[in-house]
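Here the complex is missing a single protein chain, while all its other protein chains stay put.
We call the chains A, B and C, going by the order they appear; numbering starts again at 1 in every chain.
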């Protein structure tokens, strides 16, 4: 099949979908022309990611990558979230097809953009 | 199928196969390099073709053309045999495949060569 | 429910065509180039199929060359005409922006080899104004290649008008009729084309077989060199089982053509009516005549692959863009050619029904598409921006 079971699970039942009204950090990456946009909302308390939500416009692996990335940083200290790599996302998803690897990069970038936003607001 | 029923009949059961020991005219045309040789023997009495035999090295349509040509001139006056055309042979055989038409030409030429030989001996 | 709604990508083989193929493989397996009886019997099967295919499109048997499919037919026709033109100093080719890749990539190869290619634009329905062809033709035009029916949107292009113009201007005309044959009436004399490509698997025939019509007198050169099969123009031991399967399927399709056209068009229109109720969406090509079974729709703020996969999870097999390019990241070149902006071109869905589909299935598709679209919009940041008024809707 196109995607691993893990990818399909996170694509069909994405975790942490939604918005956070009073987010402490918001990151948006990608653009509609390329076919992928990810937006990540963070609620941070004492440098711990208390809550995270996302919205994604994109293919199955983009949605799954966002879902997995949010799962991986949820409840973690910001310092750990900053270390999140696209490789870790790919591994956690049991792999992505080669031409879909950029989705995991986007997920990493979206998390970092949200953290940047958090720092810049602080 | 490759050949008409008539061709197959004359190929599988050729008429007038053989040699005539004391022939009045013998004609041989074609060459082994091209893959066809026809040899026709005539027994002529008072300008009537009393007997005709042939031997042919060649494909099915070459054998059938020889067989048909000999049938067509047997018992006929020499003057009529001289008129034998390859077209008439082809028609009598209910047609030949386009790339096999040269076999009927060869049959016409073999008859004429045998008649030439007859005249030159006379 | 399991629904196959991807008939423009490929169709299921008909029972009759399959039965004929099996019989052929068992009884007529010999090589038709062999002189022996089994070979000649196989050859008879081959030539009968050639007659049937010829008759189906109004051609003479000698004008039909069997190939391995639509792509090969397109390649061979285009290259033959192009290089024949080049030998006479003609190095200009006219085509459209909405052709299949079998045509477009062949054009790209020719462009590399010194040809100048004019890509005529289409209107928002994918229709080509024949006058554009007339205006584009020059002294050095070696070929006009315009498809009969578009594979993504279904639009029927005015090939008869274009054929007449090409005839008048004495320019060879090729039409890729892969999506048309078996679905709408196709007659090569009416079109007035010099070349026409068709493919077996688009009308419930087998895969890996196609035909190329070449008007008597039009130039045809080998793409595949070798044995003297197909009057020396296409080498390779003839795939007779597939060829007779294709002929059987095409006869079957034509026997029921009117009936099937009516039925599939009605199903498609029903589906279209249901889906067009979804807000901020657009039916592509609906302003033009289309092949009966094809429906293409874009939904704002969602992406096609995720739509496709969620429908698949519900048992609906559909397509986003053409099958051959799925897996690529670019939106369909056809939808862009129709003038759709990238962001909505990404959100396209092609449903292609056959006479075997039912209204019950259409209802299910409508229901599921609605649900999936609204779910994907609910998780789409683009939809969020649109709703918040941060962005303007493209489809009002």
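Basically, a contact is a pair of C-beta atoms (placed from the backbone, for glycine too) under 8 Å apart; a residue touches a chain by one contact, two chains touch by 3 or more.
Everything numeric in this text was worked out from a predicted model, so none of it was measured.
Student: Of the residues C:194, C:272, C:305 or C:343, which one touches the chain left out of the display?
Tutor: Once the missing chain is taken into account, the touching residue is C:305.
Student: Out of C:34, C:131, C:279 or C:358, which residue would touch the omitted chain in the full complex?
Tutor: C:34
Student: Where does subunit A touch the missing chain, residue by residue?
Tutor: Counting only subunit A, the missing chain is touched by 1-2.
Student: By the contact criterion defined above, which parts of subunit B meet the unshown chain? Give residue numbers in ascending order.
Tutor: Given the touch definition above, subunit B has residues 2, 8, 11-12, 14, 17-19, 28, 32-39, 54-60, 62-63, 97, 99, 102 touching the missing chain.
Student: So that we can see where the missing chain sits, which residues of subunit C does it touch?
Tutor: Output for subunit C: 4, 6, 9-13, 18, 22, 25-26, 29-31, 33-39, 67-72, 74-75, 100-103, 105-106, 108-109, 199, 201, 206-209, 222-229, 235-242, 305, 308-309, 311-312, 316-320, 322-328.
Please note the rule applied: only the chains that are shown with their structure count from here on.
Student: Between B-C and A-C, which chain pair is linked by the larger number of C-beta contacts?
Tutor: Most C-beta pairs in contact, of the two: A-C.
Student: Compute the distance, rounded to whole Å, between the mean C-alpha positions of subunit A and subunit B.
Tutor: About 91 Å, centre to centre.
Student: Find the geometric centre of each of subunit B and subunit C from their Cα atoms only, then give the gap between the two centres in Å, rounded to an integer.
Tutor: That pair's centroid distance is 56 Å.
Student: Calculate how many whole Å lie between the centre of subunit A and the centre of subunit C, each centre taken as the average of the chain's C-alpha atoms.
Tutor: Result: the chain centres lie 39 Å from each other.
Student: Send over the residues of subunit A in touch with two or more other chains.
Tutor: Within subunit A, no residue touches at least two other chains.
Student: Which residues of subunit C are in contact with two or more other chains?
Tutor: Counting only residues that touch two or more other chains, subunit C contributes none.
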